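Of the protein chains in this complex, one is absent; all others appear in place.
Going by the order they are written in, the chains are A, B and C; count residues from 1 in each one.
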Amino acid sequence: MKVAVAGASGYAGGEVLRWLQRHPEVEIGAVTAGGNAGSRLSSVHPHLFSLGGRVLEETTPDVLGGHDVVVLALPHGHSAAVAEALGDEVVVIDCGADFRLRSEAAWTTFYDTPYAGSWAYGLPELPLSGGGRGREALGGTSRIAVPGCYPTAVTLAMAPGLASGVVEAEDVVVVAASGTSGAGKSLKPHLLGAEVMGSMSPYGVGGGHRHTPEIEQNLSAAAGSTATVSFTPTLAPMPRGILATCTARVAAGTTADMVREAWRAAYADELFVHLLEPGAWPSTAHVTGSNHVEVQVTLDERAGRVIAIAAIDNLAKGTAGAAVQCLNLAVGLPESTGLLGSGVAP
Amino acid sequence: MKVAVAGASGYAGGEVLRWLQRHPEVEIGAVTAGGNAGSRLSSVHPHLFSLGGRVLEETTPDVLGGHDVVVLALPHGHSAAVAEALGDEVVVIDCGADFRLRSEAAWTTFYDTPYAGSWAYGLPELPLSGGGRGREALGGTSRIAVPGCYPTAVTLAMAPGLASGVVEAEDVVVVAASGTSGAGKSLKPHLLGAEVMGSMSPYGVGGGHRHTPEIEQNLSAAAGSTATVSFTPTLAPMPRGILATCTARVAAGTTADMVREAWRAAYADELFVHLLEPGAWPSTAHVTGSNHVEVQVTLDERAGRVIAIAAIDNLAKGTAGAAVQCLNLAVGLPESTGLLGSGVAP
Amino acid sequence: MKVAVAGASGYAGGEVLRWLQRHPEVEIGAVTAGGNAGSRLSSVHPHLFSLGGRVLEETTPDVLGGHDVVVLALPHGHSAAVAEALGDEVVVIDCGADFRLRSEAAWTTFYDTPYAGSWAYGLPELPLSGGGRGREALGGTSRIAVPGCYPTAVTLAMAPGLASGVVEAEDVVVVAASGTSGAGKSLKPHLLGAEVMGSMSPYGVGGGHRHTPEIEQNLSAAAGSTATVSFTPTLAPMPRGILATCTARVAAGTTADMVREAWRAAYADELFVHLLEPGAWPSTAHVTGSNHVEVQVTLDERAGRVIAIAAIDNLAKGTAGAAVQCLNLAVGLPESTGLLGSGVAP
Partner (left out) sequence: MKVAVAGASGYAGGEVLRWLQRHPEVEIGAVTAGGNAGSRLSSVHPHLFSLGGRVLEETTPDVLGGHDVVVLALPHGHSAAVAEALGDEVVVIDCGADFRLRSEAAWTTFYDTPYAGSWAYGLPELPLSGGGRGREALGGTSRIAVPGCYPTAVTLAMAPGLASGVVEAEDVVVVAASGTSGAGKSLKPHLLGAEVMGSMSPYGVGGGHRHTPEIEQNLSAAAGSTATVSFTPTLAPMPRGILATCTARVAAGTTADMVREAWRAAYADELFVHLLEPGAWPSTAHVTGSNHVEVQVTLDERAGRVIAIAAIDNLAKGTAGAAVQCLNLAVGLPESTGLLGSGVAP
């Protein structure tokens, strides 16, 4: 299986290459970029030793032609044109936001580019209202939108409670901390190391972050009714990782045991989502570099809220690992092919 | 004014000494410790050059006698006995939790030592229901309990909304990130540098953290009614700082302008609490090493919640700076004596 | 091939398990510990999801019996007794220092336990005076001492110059920075996260660090004459990684081209050691989590010194990756089996 990566010079693209390298069924084909076209891969991703001699090519239909799979890691707004030029028989996995939202109105409100439509949403483990899973939409599909990093963490944290009815969907409150690679390789002063180290700071506060409608879309799909989310992202002094702390009002009559059972049942058969033993709590360090997700949940009876927390690696399960998981489902390989293995800790 | 510090070998005690050094009216007297008694101060706080030659003494009534002020930075449960041995004319400022809670039931539920009673609560800027401020209880007092670090950040973030009635008190949700000095100089594996760096992780989830009743006590005092708080603390990979993200349901009929005006009015005359310009957001890095507090607030109309965020230095405004501020009030000095000056950034 | 790990609860042991998990020919057998025996692996290495249910057993001959390979990650002084109880047909790979030094006098000077002897030294890429490589001593061996982390970095940085004669061996000066996992999971105040972050500090200064004689042993083997090294290790605020900056006087008549050619020739055929393009410099971040080594060299003509710099992951190529590389050589597998793959960056 020959796989091209378009937009390979950013953090997401580099991570896609890191995972494809490990994949036993993948031959890496073209690697393309925008402004970095013509550079050797070693100059933008020095850690990818075995690919270092490759030269980044332009992102054109010619260069991307002749592959079985094309993974897109492009800036928002560029995926549609690239995908259209590829035949329907080519599997296209988009790490960008362009095809994630099913509501054109939500897209228009939160993004400033024309609505491109929506593709199958690539969160295999998503527990759906009524009993199914996200992966059911992915087998044999040739167009998949990889979820955003925050939506992945938040959704996997809270969806079991919504799908099972033990929490209410109307007033979900989320505060999430992300490593700074989540902001991409952007040359902005507040992302400089000297500013980042020692700093926790919020951004996109008050409902304006673009991942908000995607989170609500997912939680609504789990709940079977409209979920409303207050979402506050924060930047944490670490390169990778998302810790999403999510709370929702517990449904009337729900006990702590019922809460735990809802989460246990949701993930009992999931390879990558680990509900921790009671008393243990997720840490981004435990999943760094891996496709694993740590989840924990508890009921605060006094406050009447369930607190569900997930830790992921924003570039791995939050982007590139998820892309490979989707790729596996699309082409009919076992879902975990090339994705097992532990994170790097300490 | 001669000031002794009991429990000077921990992070809180060292920070108290750092601030007392700068204070123009203070002569540092005895510095005492438990297990570290007999050591030179330079061996536990090498950054305190001018005090490095001092030797830590035992924490006894004799050693602490003869001072105008004694600052306690002791483990929980030790303050009452030490304070009793000091005359009423001695000003005692307790950085520990022992005298913070007015409810014996709350104390008993959250701490496992006998209830010691309550002292004047040392949060001068606290806006109270009905119009007063926390500082009114502090002038001329000889016993003051310094607030906990999380309660300081959370209270200063959200109290203006409660005191003004623009937010509801029944369902406050708080997620706060703290630097690891907040855990003290404890030799526990999860506090090792190799574990901490790259790691965001929660603890005390589900309402069990001991600062929860103190937060509720403060927010209730601001609201004039019982506040209920879901509080989740997290550990962030930085030495110092707390970022508290707090949300509450907006009161019916409240506009964004009313929200902003509530916070503006609350802090217009406060030297240490800075409501940022719209669009700017707090960062722990901006206040590191200083007694300053950054606050920002916004209304998420879609979610029906006000989000108020504060950044403090947990050891400064969160502990030792607050102790000096209380000391100033207790002895009748201008409240900001020895406390001005910027944080260290970047 | 059934492999046991003795001393699996520390950072080195955990990393050995991480690499063994990935190894296609390895079945992980017993995992043992000292004080942590009886604990589940998930409690000490939560990142090793697939092994989390395993229980740490006591380190006894019975438990370690019946394996093809035993990897030791024990505190210094414990390896000899454990190894003796295993038959000669069992391959024993020791990550500790006990069998690294060929000089009993050097051992006695730098360590305070009785001399245990020396085993084959597990640095396959070591260029030897006269033309051979370290790996020649490792094929079919059943007892291998894995090099220390600093010696690995320093030796791979400077040995090509010594083996080729372009630098002098008499006055090698090394300053190396290590991530704090290099100090192990030791509960010491200076290793707490709050102390480590923001701190660069030296230790073992003046020739006292125990890796000094091992570095000299290696450099002497490369030079074919006695090397003398001034070695200063420093602790850096990062979890993993060693950056070793090594200088030596250039030999008379040596040009910059001759220097570069010496290093190029030494590593042209090495899979894991990468001499960077001129102008690129090693970074510990590029090799984090991988068995790769970055090396760069230059000649400072004004100062008359060659500067050679290497970056490794102290737990990977510096310990556990090297252990697996040795294991492969010992049992006759391709040297890189289970060891390829990129580090995790950014």
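Keep in mind that, in the parts below, a residue touches a chain if its C-beta (ideal position, glycine included) is under 8 Å from a C-beta of that chain, and two chains touch if they have at least 3 such contacts.
As the structure is a computational prediction, the values presented were derived from the model and not from experiment.
Contact with the chain that does not appear here is found for just one residue of B:Ala285, B:Ala310 or B:Leu339, B:Ala285.
From the set B:Gln21, B:Thr60 or B:Thr337, the residue in touch with the chain omitted from the display is B:Gln21, counting the whole complex.
Within the whole complex, the absent chain has one touching residue among A:Gly96, A:Pro160, A:Pro237 or A:Gly304, and that is A:Pro237. The residue touching the chain not shown here, chosen from A:Arg40, A:Arg133, A:Lys185 or A:Arg302, is A:Lys185. When the full complex is taken into account, the listed residue touching the unshown chain is C:Arg240, out of C:Arg143, C:His211 or C:Arg240. Of the residues in subunit A, those that touch the hidden partner chain are 11, 179-181, 183, 185-189, 191-198, 237-240.
Taking the whole complex into account, subunit B touches the unshown chain at residues 11, 14, 18, 21-22, 42, 45-50, 181, 197-198, 239-240, 274, 276-277, 280, 283, 285-290, 292, 294, 340-346.
Interface residues of subunit C facing the missing partner chain: 171, 173, 175, 177, 179, 192, 194-195, 197-203, 205-207, 228-230, 232, 234, 236-241, 243, 245, 247, 249, 281-285, 288, 296, 298-305, 307, 309, 311, 346.
Throughout what follows, only the chains that are shown with their structure count from here on.
Both subunit A and subunit C derive from one sequence, and where they touch, over half of the residue numbers involved are common to the two copies. Comparing mean CA positions across the assembly, the chain most remote from subunit C is B. Taking each chain's centre as the average of its CA atoms, subunit A and subunit C sit 36 Å apart.
In subunit B, the residues touching two or more other chains are 179, 192, 194-195, 197-198, 237-240.
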